[in-house]
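One structure follows; several queries about it will come next.
Here the complex is missing one protein chain, while the rest keep their positions.
== chain A ==
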């Protein structure tokens, strides 16, 4: 997966570094750099002021990524090329220096690389017009709003809704889901808006729309507003004010607390866990209209789950976090990181036991969920003890299926609404959930 790509990337970079020399011309000059395959490079310095008017290449530079011509203005520039590593490819060296009066043109020709470079990375190496492409817009907005993460958030909210001990109302459910989804889109977009230079520097996030210039920051903010405001309004008016308030609070917590805190203190992980815990609480309050113990329990389960999930993920990203300036436990307090992950895996077992005590599920729930809880705790223990990449990956991937499965089991063990009156439930109780569907 991304580990392999990361390794290949850094390997390439290391090789190229040996041949590269940078010349700083002046403080206010931009030094830009392009290459078409990993064999050749050319340095171009541009003057801030005049480039926008002057830089004009010969005709086809956009069409073919392998030909690039640039005309430069009266600036000192050093053009430096690296000879390729592989002897198979033709060498094309050209060093030129400019004179004050003339303009420089330099041509670069490269051959098809023997080593397969992904089509997308070739695309990535070109200069692109910063104009909004309308047919790309859905994809761009999907990536901006982290649509997959949003879908997961909405599903945890639905789980909260489903677990609430009230008759199921379809419209309410749909409104709550839609509102939560819109709020999540807004929060994710603002997060990306804040983090552009940092995202560019991390391998995991360097292909985001704002980083690639596919969308302007203004449009990102407008999109966030046009998702967030209707989303919260929908929750407040269409569901109930409590859910709306929770949604607004969660957006605030994520964008104004978690995002800046990531670069200031390791406390960000705990704040982030709360952010993850709120959607199921929102689902519950959407159904019942009040903040019961059940809501808090469900929130607690999501809260505890975040730690093994995130701590395991962050273990493999330590280099990027360190370079990017992110304060994460895995970098600054690795022992704590692993302890906390294990602690919360065990907490999940405890919380599963609390569920029937609060009358949310039958006693089958802690029994049936015990195997998966024990398994994730075991992986958490392995991570705690071994502290290596393989144990962290195992824990992370386990967390990905553990949560949906836990919620599913919880739902099937939900204490039926009708049976709530008689407390004489046997431990081997039924899996029935008598659900009344009340139509609007």
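The criterion applied here is as follows: a residue touches a chain if its C-beta (ideal position, glycine included) is under 8 Å from a C-beta of that chain, and two chains touch if they have at least 3 such contacts; residues count from 1.
Basically, contacts and distances are computed from a predicted model.
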item	value
Chain not displayed: protein name in its UniProt record ("Alpha-1,3-glucosyltransferase", "POTRA domain-containing protein", "APOP1 protein" or "IBH1-like N-terminal domain-containing protein")	"APOP1 protein"
Absent-chain contact - pick from A:139, A:241, A:325 or A:371	A:325
Touching the absent chain when the full complex is considered, from A:165, A:238 or A:334	A:334
Residue among A:167, A:213 or A:241 that touches the chain left out of view	A:213
Residue touching the undisplayed chain, where the options are A:127, A:252 or A:375	A:127
Missing-partner contacts on chain A, residue numbers	13-14, 16-17, 20, 22, 27-28, 30-35, 41, 46, 48, 51-53, 55-57, 59, 61-62, 124-131, 193-194, 196-197, 200-201, 206, 211-213, 216-218, 221, 260, 263-264, 318-319, 321-323, 325-327, 331-332, 334, 387-389
